[in-house]
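The complex appears here minus one protein chain, its other protein chains still in place.
In this document, chain identifiers A, B, C and D correspond to the written order of the chains, with residue numbering beginning at 1 in each.
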Amino acid sequence: MEGLSPEEWTAVRLSLKVASVAMAASLIPGIAIAFLLERRRFWGRQALDVVVHLPLVLPPVVVGWFLLIGFGRRGPIGAFLAEQFGIVFSFRWTGAALACAIMGFPLLVRAIRLSIASVDRKLEDAAGTLGAHPVWVFGVVTLPLILPGIIAGMVLSFAKAMGEFGATITFVSSIPGETQTIPSAIYAYTQVPGGEGGAMRLTLVSIIISIAALWLSEWLARRVRRRVQA
Amino acid sequence: MEGLSPEEWTAVRLSLKVASVAMAASLIPGIAIAFLLERRRFWGRQALDVVVHLPLVLPPVVVGWFLLIGFGRRGPIGAFLAEQFGIVFSFRWTGAALACAIMGFPLLVRAIRLSIASVDRKLEDAAGTLGAHPVWVFGVVTLPLILPGIIAGMVLSFAKAMGEFGATITFVSSIPGETQTIPSAIYAYTQVPGGEGGAMRLTLVSIIISIAALWLSEWLARRVRRRVQA
Amino acid sequence: QSRDVVVFAAASLKNALDDAAAAWMRDNSGRRVVVSYAASNALAKQIEVGAPADLFFSADLDWMDYAAAKSLIKTESRVSLLGNSLVLIAPKGSQARIDLRPGVDLASILGSDRLAMGHVNAVPAGKYGKAALEHLGAWAGVKDRIAQTENVRAALVLVSRGEAPLGIVYKTDAVSDPNVTIVATFPESSHRPIVYPVALTKDSANPEAVAFLAFMRSDKVKPIFEKQGFTMLSRAGSGS
Amino acid sequence: MILDVDIYHRQGGFSLEVRFQSDGKLTALYGPSGSGKTTIVNAIGGLVQPDHARIVVQGRELVDTKTNIVVPKHKRRIGYVFQEGRLFPHLNVRHNLLFGRWFTPSGERKASFDHVVDLLGITHLLDRRPSTLSGGEKQRVAIGRALLADPQLLLMDEPLASLDEARKSEIYPYIERLRDEGGVPIVLVSHSVAEIARLATSVVVLSEGKVVASGPAAEVLRHTNYFAQSGLTEAGALIEAQVSGHNAAYDLTVLQARAGALSVPRLPHPIGTILRVRLRARDIILSLAPPHGLSALNVLPAFISSIGDAEGASMDVQLDCGGDPVVARVTRKSVEELGLKPGLPVHAIIKSIAFDPEALGVAGQENI
Partner (left out) sequence: MILDVDIYHRQGGFSLEVRFQSDGKLTALYGPSGSGKTTIVNAIGGLVQPDHARIVVQGRELVDTKTNIVVPKHKRRIGYVFQEGRLFPHLNVRHNLLFGRWFTPSGERKASFDHVVDLLGITHLLDRRPSTLSGGEKQRVAIGRALLADPQLLLMDEPLASLDEARKSEIYPYIERLRDEGGVPIVLVSHSVAEIARLATSVVVLSEGKVVASGPAAEVLRHTNYFAQSGLTEAGALIEAQVSGHNAAYDLTVLQARAGALSVPRLPHPIGTILRVRLRARDIILSLAPPHGLSALNVLPAFISSIGDAEGASMDVQLDCGGDPVVARVTRKSVEELGLKPGLPVHAIIKSIAFDPEALGVAGQENI
């Protein structure tokens, strides 16, 4: 098997960037929403839960389509963000990252929720009696204790972002160097005669990246678990 | 918005069947593999971990393609299963279920793994001292304690199955009444100009189903959590 | 500093268009063509919401018409550039001998097996295939035995892997796969002409795009497209 | 009033209905398992939100459900030693110990880290994770964590339950000092009458969610019947005595109480120190005549002030030893045989050896 072409390298680099940014950007909102869903009872909680799960339930193409409508240049949110903050998603790599982040969001949130649910609330109480404001308690007790869940969520989010295709290509198309991630490139290969080689090549690259990511995450998880295990 | 056409109803029923079967069928292997990955150190563990994650990392189309090669009529596994047990996947709803199960598998396994990791091993030890063989310990201590993770995993698996499209259509194509699930039907709508109405209709159905599924899972989780919380 | 030419093209055009773009870039060093390959419908919708495309190269007429109706393209630039033909294929070594005449009985050949083809409502090749079968009076017999795929390549794979004994794909796809044989070619009269229309988008202000479109209409690219099995439509014009 | 507690709270089938006030700097909660001790402490600490309650500590109103005052737990400035440790598993021992300190106003950091760590014998554990500690080590770290938070109220739920005697008697003086010098009110849950007698200035006896008795330690402890089995062994009188001299030759310390002079095993306290001395009722032998040729060094002349009702074989004989109330537990048989009756002059005999460290605590002002 030959090496990757420059365009393929571009796609690989882009995919890594998109997946990393998607994972990183969804982390804080993911933790926040997981905490809300797991710990708070508020009006609209059920609805929020459903919304978070939608990217999983709906075909990716539909998600991409909603994104296109909502976050496109002429979409209500897209227009607002572009005007107010100059953040443009449409047909930019940022849009690909947004699509990937959203597709991975339910996975991230679920993993973190599971971890939050298994935190011993008595430890949080103990921290409270020692004078820690609830925000501090979250920061110095809850957060360290849910690190395994956060890591698992990040793995899922990153892996999903590496494989995400439907929503991304629907939302931001597949422009080489800007929005053509590995899955888009693989897709294009599968659509033409003789593309199998290219598709396999990129598939292998994906697998190698995911091996590296998993290895890293396991290493992190082991370190963290050793600290957390009671 | 008009009601669903008979074909659409068929797709909805099929999707429910496929998603339920996919979820149910992946449960036992999911628990087993989660347990292996989380608790045992064996040769090939890393590889197994990667394989489990692949459906997430690879574009769904590629997964479908691998399924076709492996589980198709001429595929080594498909041929074997067909000959020995008469189990045929190709162009059957069972194939759709297989595709959905595999696509949801990494999510299921991760959720269960997280739960297993948070089980207090000391309780298992205690069960051991009381005479319980490790298999029993798993059944009467570990399993009940990881129920929250199992439920979360089932939700993810079911939701993923409701939305899965790429791998399914690649593997078993889209045959009304046999393999045309909601996402396939939505896909068809999105491909024709003016099909948005139909797509929206089915999208709504998907959302309603997922609301019901989430509601059910929350209810279950609440019951279980009340039992499990120390 | 000239901008890149951004082409939104149906994914099935990848090989042909990559080669054409390479040829153009060789001839006009410093200019770049960037092609985003995706499904025609996605591309049309994207252009509708303001995608930075200069050219839209669709795999069928429906989505070009959609774009035209929404005034997303410069109508005067629209041209039906490429043509293709539809064939019936079988796995290599298949004994099937079929004459695609009106009244042809595909159902009995299929037996309990499936006929693989693109989605009959969604995928262009599926739509053409359905029309052709209807024209030949074979649709009723096979309509319950169709395995509809997300794209025509997937139908090819199904036949190539032996999952389905018959399939309907483009000739361009069939000739490239050594694992399938073309059993018969659908008569051109049995379906609407298979054309790949291309047009400049309304918002495109890139002169290079005009130049590239002109290049693609020139004789220079003819061997490139024909090498991939397409026919250059000589009657290139308004093309609907 | 240091502690003013009035709680009504139901949890499951258990209802807690307690109301007590305590003037004491160290209030002990005593009662059988399941009588509601931890629930009370949790309510004071803010971990349980009682249905109805008013809790005032040294004038600070922590809870008043009538006026909807509920000070959040992180603002109560408490140090809580939990019944079950609750160490932070992700922090090593050092950071567990220092946890409360992060949230203590820097001007109020008084407890010395080195001293507390040394006292608790956990210096060698500082870099370890809680998961690698033994049961008693965990408990000691938990005590240290609460002490180092420099609390304004210390809640201790059976803090010394799984510690050995040697370690306990090292910790007692520290708690006494906190109580007397630190001005930190302490609420202590304990099943050990000996511990309560040594440390408590007030005692609240609980049973099935109700207060059975409450008041100054000396008073409550005199009623041996509150303490069931352990009362037989541990209850008795608490009197005050001053160190009046040390006898280096015999390693003895002589205390002067109103009751008379007491020889006890050598104590580290300087002459003049006021001690609280527990005279266990079970340790006191009564003699009609001044005894001779006995190995017991302490003989206190006394008058019988009253004789309690019989409980099984034994009777509590209340004595007046020069003004100090002392109680002796003797058999009914002895009472009859010796003809003991109120007003009779007797001699109370106590071995010096009976004064073990648990029986001898430092008395703050007005601690008895």
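Here is the rule we use: a contact is a pair of C-beta atoms (placed from the backbone, for glycine too) under 8 Å apart; a residue touches a chain by one contact, two chains touch by 3 or more.
Quantities reported herein were computed from a predicted structural model and do not represent experimental measurements.
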Among D:G59, D:P105, D:G293 or D:P345, which residue is in contact with the omitted chain in the full complex? D:G293
Just name the one of D:N92, D:Q152 or D:S169 that touches the chain not displayed here. D:S169
Full-complex contact with the absent chain, from D:R19, D:H52 or D:H191: D:H191
Footprint left on chain B by the chain that the document does not show: 122-123, 125-134, 136-137, 140-141, 144-145, 227-230
Residues from chain D at the interface with the omitted partner, ascending: 11-13, 31-34, 38, 83-84, 124, 128, 132, 134-137, 139-140, 157-158, 161-169, 191, 193, 227-230, 232-233, 247, 250-252, 263, 265-266, 281-283, 285-289, 291-297, 310, 312-314, 328-336, 338, 340, 349, 351-354, 356-358
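Note that in this section only the chains that are shown with their structure count from here on.
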Could you give the separation in Å between the centres of chain A and chain B, each centre being the mean of its C-alpha atoms? 20
Chain C to chain D: how many Å between their CA centres? 91
Residues of chain A that touch at least two other chains are 61, 65, 187, 190, 230
